[in-house]
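Pasting a structure below so you can have a look.
Removed: one protein chain of the complex. Kept in place: all other protein chains.
What follows is subunit A.
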Amino acid sequence: MDLNIFANTGKLFRFILHLDRIRIPLWIIGLALFTLIVPPTFENLYETQQDRDAIIETMANPAMTAMLGTGDLENYTTGAMTAHNMLLITAVIVGLMAILLVTRHTRAEEEEGRIEMIRSLPSGRLSYLNATLLVTSGTYIVLALFISLGLYALGIESIDLEGSLLYGAILGGTGLVFAGVTAVFAQLTENSRGTIGWSVTILIFFYLLRAITDISNEALSWLSPLGWVSKAGVYSSNNWGPIFLMLAVSLVLFILANYLNSIRDLEQGFIASKPGRKYATRFLQSPIGLAFRLQRTGFIAWAIGMYILGASYGSIFGDLESFFEGNEIYQQMLQQAEGASIAEQFIPTLMIVISLLATVPPVMAMNKLRGEEKNGRLEHLLARAVSRTRLITSYLILAIVNGFVMISLSALGLWSAANSVMEEGLEFRMIFSAALAFFPAMLVMIGIAAFLNGFLPRLTHLVWMYFLYSFFVLYLGNLMQFPNWVGQLSPFGHVPEIPIEDATFMPFFLLSIIAVGLMLISFVGFRNRDI
């Protein structure tokens, strides 16, 4: 092979490191902190075998397996508990990080015309891609070591060196696999939104595939790279097989990305964009129509995704039902709430995950306003007869409708799938109200995004920090036994757990008031600031 196609990869490697000198360390530190604060808490909270037995009871059911993956419940030490509760979710976040990092230096750079500049210099055809892959690989090696040694350094008995190394290696390996997936989609799609969209779809697909196979037929989970995360049996059987699988898969994907890159033209993809209409439809000729048109593809993709997510969770209700039927201890333990069947008790837990995910697309829809502003495209509208209020209102309405559609579709998905697998179906009204109970909290998140768009346009991503906080405290809230106020700092912490709790009016009302207030204030900010 002609080595010239890799010319100057080394210099570009250093250049990309320089570009990401803050971003990458932040990711690594964030992920390490997220991981390292958990085991000491577990160690304190679940000291005695009795404590542990209690927690094992709540873990040993299909709903939990669908969410967390399989764990070593026989021997639920602090290490095994950490791996069971944390490793899969951290792996998903690492996958997301890989997607963002790789897209940023592949399709996004290309789309902006910067790869053209690099390619006009004496650098090889494949140099930038491989420099990116090298940086990513380096990042994951460092991440793996950092987390492994960090865990080991906690000095907890059940967290031994081998398990810790495997824990880190699983995270690094997952990162490499999704770096590979993204590198391939960066060749296939024509723009960075497509790259991110397709790669995230694959990530979620693997998560759901693992969820469904983990409870129906565990052997089939080997089909999903995210299934390998639990298969490694970190801190119990310590199986290194998945690591080799991950390395092999990512190597194949890296090679495929290189091959695809070498046979295509710059700024082209394989999934070609097709020509569109000659004239704008009536609908497109208004700010809200334009705003929707720009988000249409993403909206449809998310809508389908949310339905599938709901349906995947719905499909476990059959297993849940039969699981509890033969289990008397459970029936006694969980039969506290009136009116709700045992299976239904898991609805709030699932709804938290669903509603948090359903909050992502509306917040993105709101932040699109800032995206358009940054690209200087709002000027085209504001220079014409479009008022600023009309503009921000358009985006706000779209975000609110978006949120409503997403949460409703996932409820519909959950209900329809559950009905098809259960003997006695779930009531649609109950599912729908359990889902809609989260809508005001979602409105608050949209309101915060609007507020930031109005007043602090440079800090619009702060809403994601708040989102992550909400996710963290809700996801780990029960397990880590945080004080109440920690959960209540997030709007999602105020949502009544339908059907276990009754729907109460006050939280609904207060959250809505806060949301509307934030939205109204955002108008003032947006009207009075520089664009």
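Keep this in mind: a contact is a pair of C-beta atoms (placed from the backbone, for glycine too) under 8 Å apart; a residue touches a chain by one contact, two chains touch by 3 or more; residues count from 1.
Following the convention adopted for this analysis, contacts and distances are computed from a predicted model.
Chemist: One chain of this complex is not shown here; going by its UniProt record, which of these names is it: "ABC transporter ATP-binding protein", "4-hydroxybenzoyl-CoA reductase subunit gamma", "Pyridine nucleotide-disulfide oxidoreductase" or "Tryptophan synthase beta chain"?
Modeler: Options "ABC transporter ATP-binding protein", "4-hydroxybenzoyl-CoA reductase subunit gamma", "Pyridine nucleotide-disulfide oxidoreductase" or "Tryptophan synthase beta chain" narrow down to "ABC transporter ATP-binding protein" for the missing chain.
Chemist: Among A:266, A:280, A:304 or A:456, single out the residue that touches the unshown chain.
Modeler: A:266
Chemist: Which residue, A:26, A:117 or A:300, contacts the hidden chain when the whole complex is considered?
Modeler: The single option touching the absent chain is A:117.
Chemist: Which subunit A residues would touch the chain omitted from the figure, given the whole complex?
Modeler: 2, 4-5, 7-8, 11-12, 15, 19, 112-114, 116-125, 265-266, 268, 272
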